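All protein chains but one are shown at their positions in the complex.
All chains are identified by letter, namely A, B and C, in their written order; residue positions are counted from 1 within each chain.
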Amino acid sequence: MTSETRLRVRYAETDQMGVVYHANYLIWFEVGRVEHIRSMGLDYKSMEQLDGVGIAVVEATARYKSPARYDDEILIKTRIAQIRGSVLRFAYLIYRASDHTLLCEGSTTHVVVDRAMKKAALPARFAEAFRAHHIALTTD
Amino acid sequence: MTSETRLRVRYAETDQMGVVYHANYLIWFEVGRVEHIRSMGLDYKSMEQLDGVGIAVVEATARYKSPARYDDEILIKTRIAQIRGSVLRFAYLIYRASDHTLLCEGSTTHVVVDRAMKKAALPARFAEAFRAHHIALTTD
Amino acid sequence: MTSETRLRVRYAETDQMGVVYHANYLIWFEVGRVEHIRSMGLDYKSMEQLDGVGIAVVEATARYKSPARYDDEILIKTRIAQIRGSVLRFAYLIYRASDHTLLCEGSTTHVVVDRAMKKAALPARFAEAFRAHHIALTTD
Partner (left out) sequence: MTSETRLRVRYAETDQMGVVYHANYLIWFEVGRVEHIRSMGLDYKSMEQLDGVGIAVVEATARYKSPARYDDEILIKTRIAQIRGSVLRFAYLIYRASDHTLLCEGSTTHVVVDRAMKKAALPARFAEAFRAHHIALTTD
C-alpha cells in the first residue's frame, strides 16, 4: 500500500552548496502524492476538474538525512498515514535509488477545499479508495 | 519611461555552478514587468481580477552577459518596447546594483488572453497608459 | 530580537489553485533567515566565502493558516529559537502585510557544515552574535 515513483535531480534543483535545495523535497512529495493517487486508479487532476475540490496543504514537515545531488535518481515512497473527515495525511520516504540511502522523510497534511478555499468533503470515489487503502495499511 | 526595481538574489536561485540558474531571469523579468505597470499607476493583478484578461507570454529571449551571484542586489530596468493590437513587448536590462555590471538583457512578448486563453483586447485603461508611455518613449 | 523583512508575491510563486504554492514558504523562510543574520550586522554570504562553512537544513516544518495570493505584500518575522553547539533553529511567522493576517508559521533546524557537508563549528563571530541574540530573547 506504499507506492514508489522515481525522478532524476534537475540542475535547477541544486544550489551553490552543490546539493539539492531543501524546498524541492516538498515538490517531490507532491510528485509522490500524485503518483500514489494514480496508483489507486484515481487521478488528482480530475478531483479538481470534475469534483471542483482540491487538497490544500495545511502542514508540511521534512527531516533531511543526507543530501541529494545533481543527476541522482530519486526514489519516492508514499503512503496515506491518516484520514479523518476532510483531513488527510501523507507520509514520504525519499531515497537515492542507486544505493538506497535515505535522503529525507516527511509528511504533508491536507484539507479538502473547494474553489473558494473553503473546507469541503472528499469526493466519494476518493474517500472510498483512500479508506480502503488506509485500512489495508493499518491492518497489515 | 523606463522603470527600475530591485531585488536580492535568493539562495534558492543559485545552482551548483555557484551562480544564479538562468531560468530565474525570466522570473525577474516578470518582477520588472509588474513593477513597471505599477509605476504607471496601474495594477496587473486588477487586470486579471477586474477585467478577466491576462497577458500570456508568447516569446521570451535572454542574453546572459555576466553571472549574478547569491546575495547580489539586482537592478531591473523595464520598458515597453512595442504595442500592436493585443500584442505587447517588454524589454529588460538586468544589472548587479553594486557596480552596475550588465548581467542580462532580454525581452518578452505577450498576447492579451481571456480566462479560456483566447485572444482578447487590452482593457482601455491599460491600452491608454501603455500607448502614452510608448509614444513618449519613441518620441524621446 | 525578531527581525522583519518584506517581499511581494511573484506570479511564478502561484499555482493553479490561485494561491502561493506551499513549497515557496520555505524559500521565504530563507529570505527571513538571511535578513535576520544581516540585521545582526553579519552576512551569511561571508560565512560560506570566508569561513568555508554553511548552515545546511536538517529539518523544516510549516503550518499553513491562510493562503497568500499573487501580488500580496508579505511580512516575514524571524527569530533564533535555539542554539546548541553546531545546531541552530530559526522560527518564522509569515503575515500578509496589508491586514496582518497570519499566513504561515514554521521553523528550520540547521547544522553547521563544511564544504564537504561534514559537521563543523559555527564561526566565532556568528556564534557570539547568535548567542547574545538568543540570550536577550530568552531573558526578555
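Just so we're on the same page, contacts are C-beta pairs under 8 Å (C-beta built on N, C-alpha and C of every residue); 3 or more make two chains touch, one makes a residue touch a chain.
None of the values given here were measured: they were computed from a predicted structure.
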Candidate in contact with the missing chain, chosen from B:T61, B:Q82 or B:S98: B:T61
Selected residue (touches chain absent from view) among A:I27, A:L42, A:I83 or A:A127: A:I27
Contact set of subunit B toward the excluded chain (per top definition): 16-17, 19, 22-24, 26-27, 30, 48, 54, 56-64, 67, 117
Missing-chain contacts mapped onto subunit C: 11-12, 14-19, 21, 23, 70
Interface with the undisplayed chain - residues on subunit A: 10-12, 27, 30-31, 34, 43-45, 48, 70-71
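FYI, only the chains that are shown with their structure count from here on.
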Separation of subunit A from subunit C, taking each centre as the mean of its C-alpha atoms, in whole Å: 24
Intercentroid distance (Cα basis), subunit C paired with subunit B, Å: 28
Centre-to-centre distance between subunit B and subunit A (centres being mean Cα positions), rounded to whole Å: 34
Multi-partner residues of subunit C (at least 2 other chains): 27, 30
